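Please see the structure below; I have some questions.
All protein chains of the complex are present and in place, except for one that has been dropped.
By written order: A and B. Residues from 1 in each chain.
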Amino acid sequence: MDPSQIQLNKEGRLKHFLTTEGLSKEILSEIIDTANSFISTQERSVKTVPLLRGKTVVNLFFENSTRTRSTFELAAKRLSANILNLDIASSATSKGETLMDTLWNLESMYSDMFVVRHADSGAAHFIAQHVTPNVAVINAGDGRHAHPTQAMLDMLTIHREKSGFENLSVAIVGDILHSRVARSQIYALKTLGCHDVRVIGPNTLIPKDIESLGVRAFNNMKSGLKGVDVVIMLRLQKERMQTALLPSESEYYRLYGLNTEKLAYANHDAIVMHPGPINRGVEIESAVADGPQSVILKQVSNGIPMRMAVMAMAMGGQNQEQALLEQDQEGAK
Amino acid sequence: MSLPQPEQLIANMAKALTPFAQQDDVVMIGIHTGGAWVAKQLHEQLNLSSELGLLDISFYRDDFSQNGLHPKVKGSQLPDIENKTIILVDDVIMSGRTIRAAMNELFDYGRPEKIILACLLDVGHRELPIQADVVGDKIERPVNQRIKLSGPTPLTLTTVNLEK
Partner (left out) sequence: MQLQPQHKLCISGGHVFDPSQNLDSVLDIYIENERIVALGCAPEGFVANTTLDASGQKIFPGFIDLHSFLAEPGFNQKGSIASETQAAARSGFTTICCTPNTKPVIDSSAVAALIQEKAKQAGHCSVFTLGALTANLEGEQLSNMSGLKDAGCVALSNLELPFKNSHVIKQCYHYAAGFNIIAMVTPIDKALAHGGCMHEGPASTQMGLAGVPISAETSALAQHLILCEETGVRLHISRISSARALQMIVQAQEDGLPVTADVALGNLVFTDESCRGYNSLMHVSPVYRSETDRQALLEGVNKGQLSICSNHLPQDLAAKMAPFSASEVGINSLDNFTQVLLSLVEKNELTLEAAIQAVTSLPANVLSKPLGSIALEQRADLCIVNMQQDVMTDSQSLSSKGRNNPWLDKPFKGAVTHTINGGHIVFQR
């Protein structure tokens, strides 16, 4: 099954959010516009809307992540949903229970939505394929494959700062090989009309055949950042030094760390982004992270409206599908 | 049966709203999309000093379970409504559900002192106990006939027959 078609109901509305790959420009734009509309609700004193009232959202995090999990939790609460946090990383599956069994056990809890983070690429798809109908699945990150909510909040940020994707030049710098965020960002940027998407890093951190995604690969910051409007820095995990991927932190920082000097290779009004958490002095200099071109904090604040938007849209799509199904059954009688 | 002209209805409404417009803590809010078009014209004709507010009720509709989220959400842009007199403007009032959603949303933004409802057209068939304070015109129509306002210029009322 085409991995993206599983995300849409019969009317073409979003019912799961697993990957940005394969979603149309219309749907991605709708996600951005909807998230934009949620921003004003976050600025007033009553931050909740009643959309998911009475619904139960379950956070299924097989990989630890306090940050992402708490933004999803907050987003669910602001949609008036009930939220349940399941830290499976430390419980059943580590005792050998299969993913399938974990799912079946959860089904009896009658949840309406699962937010899933898992170490295996394709895990969110697997869950969406095997979950009871009418349960929406939101991918909070699966292996190296996708982190679509992060990518979309990055798109929302770019949209608000730069208004439009067509004439933009975007560079993603760092460990592309292991990055699910990078893959989701690349698909979203290409679909939204960005023609110049680049990845910058040493060969060992750039996956084979990355050009098949429609991006250009650079080993050099100077040539890679020339003419760029958006610089997205990726986090470098310390473990990469141990597995024969990189010589040392200092060599990495010297070549790819974003400091004021390197930022000057990009356009003078370029914005600096980072999905977080930041490793100061490893991939980015504090002066840049806290500087005037950085929109990192705006990314963080866009996180909740974006997650509210996809959760609302997916729940809506599931509701609509169920209503249509009931209508069909009525008609058949 | 021919439908009234929106321009005439708006003129009627402006006349009826004049006493409210003269108060100093008045804020006009139009409900997307039709109510917003009507409110823009009223705001101009009444020469209100406060900023015009726009309300998108997509997140407060009661038909989310059947129809999901509306694909074209515009978002709400509201000035401060705390302790203000709100003139809430919509195009056509029928079941009353849109107004219920609008009021629910307004109260999540703050606590207004008073809300006055002004509608271009009242076509009856209420499902909730909600009535407009100011109305451009009141007409009778069968329940399967909807009246739609198109715009923003020119503003036109048309009849849409719903299929059974």
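For the reader, a short list of remarks on this structure follows.
The rule is simple: contacts are C-beta pairs under 8 Å (C-beta built on N, C-alpha and C of every residue); 3 or more make two chains touch, one makes a residue touch a chain.
Keep in mind that this is a model prediction, so the values were computed, not measured.
All shown chains touched by the missing chain in the whole complex, by label: A.
Only one residue in the set A:Asp209, A:Glu239, A:Asp269 or A:Asp328 touches the chain that does not appear here, and it is A:Asp209. The hidden chain makes contact, of the residues A:Thr56, A:Ser121 or A:Gln322, with A:Ser121.
Interface note for the absent chain: among A:Arg78, A:Arg144, A:Lys262 or A:Arg307, the touching residue is A:Arg144. Screening A:Arg53, A:His130 or A:Arg216 against the full complex identifies A:His130 as the residue touching the chain left out.
By the touch definition given at the top, chain A reaches the unshown chain through residues 1-3, 21, 98-100, 118, 120-123, 125-126, 130, 142-146, 180, 183, 207-210, 212-213.
FYI, only the chains that are shown with their structure count from here on.
Centre to centre, using the average C-alpha position, chain A and chain B are separated by 38 Å. Contact residues of chain A toward chain B in the complex are 13, 30, 33-34, 36-41, 44-46, 48-51, 312-313, 315-320, 323. Interface residues of chain B, counted against chain A in their complex, comprise 56, 58-60, 64-69, 71-78, 104-105, 107-110.
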